[in-house]
Structure formats: C-alpha cells, structure tokens
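Omission of a single protein chain aside, the complex is shown with its protein chains in their original locations.
Per-chain residue numbering starts at 1, and chain names A, B and C are given in the order in which the chains are listed.
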Amino acid sequence: MIDVLYFAWVRERIGLPRERIETSAPTVRDLIAELTAREERYELAFADLESLRVALDQELSSFDAPLAGVREVAFFPPMTGG
Amino acid sequence: MIDVLYFAWVRERIGLPRERIETSAPTVRDLIAELTAREERYELAFADLESLRVALDQELSSFDAPLAGVREVAFFPPMTGG
Amino acid sequence: MRLVVQAAPFDLGAEANDFAAGLRGAGAVVTFTGLVRDNGGALSAMEIEHYPGMTERAIGKIMDQARDRWALTDALVIHRFGRLLAREPIMMVATAAAHRADAFAAAEFLMDYLKSRAPFWKKEIGADGPSWVAARDEDEEALKRW
Partner (left out) sequence: MRLVVQAAPFDLGAEANDFAAGLRGAGAVVTFTGLVRDNGGALSAMEIEHYPGMTERAIGKIMDQARDRWALTDALVIHRFGRLLAREPIMMVATAAAHRADAFAAAEFLMDYLKSRAPFWKKEIGADGPSWVAARDEDEEALKRW
C-alpha cells in the first residue's frame, strides 16, 4: 500500500487530493501506467509527463525511480512559489 | 573668488570646512599648486592626489578640469556611503 | 534561521523589524517581499496550494544551502498558502550579513529556489475566472547561475 498525493491541476483532473493504492509497480513510471489503464481521468492527468513532477517521500525524484520502500508518492505540476 | 570646500580627513588636515579663495588658477591642478605653496597643512592634505577626489559645482570632476565659471570646488577622499 | 508557513497575512514592517532586532554583527539586511499583483484591478485574489511537510523540508534544505554558501548572520523565510487578496504579501525572505554582497546573493538564491523548488502552486482568480499560474522558463533558467 502506498499513499498517492495530487496537487494543483493534477488534483483537479483526478478529482481527489490523495488515495491509498495497492500496487507492486517497481517504478514511478510503472505506477503511472497502472493508473492510466484504470480510468480516463488518470489518463488525462498523466497525458504529458513533461509538465509533471514527482516527489517520493517528499523529495523531488524522477519517473524512473524505484518505488521499493516508498510510503508517499506525490504528483504535481512545476512549482510556482515565491 | 571661488568657494573651496573640504570634507573628512582633508577637512581635518586643512583645519577648516570651507574658505573663499581669490585665484586665477586655470585648472584644479593649478589651484592645488597654489594652495600647497602657501602652507604646510595644504601640502599635507594634497600630498597624494590618487587618494583624493574633486567636485566642481557639486559634480565629480578631474584635476585637469578648467575652473572658469566654477563657483564651488570641493576636495575629499573617496566616498564611503551606503 | 526561521521558517514560517502560514495561511494568515503577515506585516512586512513588523517582520523586518523583528528580524533586524535580533541581529548581532550584521552590517547589511536585505528583504524581498512578493505581493499579489493588482493588474489594474483585474486580479482580485490568489489561491495558493502547498504540500504540507514537503514544503518545510524543501525550504529548510534551501536555507541550509544558503547558510553554507554565504557568511550569513541570519535568514528568515515566511510563505503563505490559502486565499490571498490583491496587494497582500505572499511571502518574504530576509537575509543578514556583515557585507551587502552576501546578503543580496543569499536573498536572490533563496528566491530563485523558492520559485521553482518549493512545493507551492498559485492559482490566480481574475476577471476571466481562476487559472493556475504557469511556471516560467526564466525561473527555471535562473537556477543555473548558482
């Protein structure tokens, strides 16, 4: 089980801020493939990975990073703080 | 007649903040020569022109600038504002 | 060093004075304050979403880096989230150092990293409705100078 969090327009497209997911996906990219296969709203949210960022346990990471041992995955657009 | 102003350690070496001087010196450099010929305190103040700045009518200028029409000459060390 | 992430408005002047009052040996204080722009009245509000937990980690790490790179006497970051009105302060950075070069460089470094690496997302609520602020290429570009 892994916590998956969504922020900004990713959250709006998927329609919820977080969910717990049962998955054995070895990498972030595999998890995204699982999710997009599920429902159109995921396909819509993950259509352009170039415009997405991912954090694993609150650290910016890459889509090819392994998920083993990770408790929290977050997807969001590029940050616009400051 | 020209107003001559001194600031910071130039003022301290010469011993006064300003004086009116009757001069026909054509340039700043000539005025300095006139003053240093007068008294030792001027010689002391103007010993190293590299460490001095001059302003003519409140504009930074050069030692070779002409004095014609100038009402106010100021001598001081490099500025240390801010 | 102090980091505050809050929904409530803050008073730029009071924060600047508090920051300066605690300093010893500082000759230079730089503050940066980001305001919600009122584009001729077109923008009425802003909503800022953030990632609690990661926000504090990411900014803390950026502040540690700033302290390692420059001789800072102190540093402060305040960043708001939630709903903000036009002309309200969004965030503030303050840096103090013996000399101005360190204080300016650290403040600009903190700002460049906060813009693109702290997990905040701005939504502008204007006359045409709400829209997510897009990341600017020049903000990503700005990181390369450090």
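Descriptive notes on the structure:
To be clear about the criterion, a contact is a pair of C-beta atoms (placed from the backbone, for glycine too) under 8 Å apart; a residue touches a chain by one contact, two chains touch by 3 or more.
If you're wondering where the values come from, they're calculated on a predicted model, not measured in any experiment.
Every visible chain touched by the undisplayed chain in the complete complex is listed here: B, C. By the touch rule set out above, chain C reaches the unshown chain at residues 11-17, 20, 23-40, 87, 89, 98, 100-101, 103-104, 107-108, 111, 138, 142. Along chain B, the points of touch with the absent chain fall at residues 5, 7-9, 11, 55, 58-60, 74, 76-82.
Operating definition for what follows: only the chains that are shown with their structure count from here on.
Looking at which two chains touch through the most C-beta pairs, you get A-C.
The distance from the centre of chain A to the centre of chain B, with each centre set as the mean of the Cα atoms, comes to 72 Å. Averaged C-alpha coordinates give centres for chain B and chain C that are 48 Å from one another.
In chain C, there is no position where the chain touches two or more neighbouring chains simultaneously.
Counting partners per residue, chain A has no residue that reaches two or more other chains.
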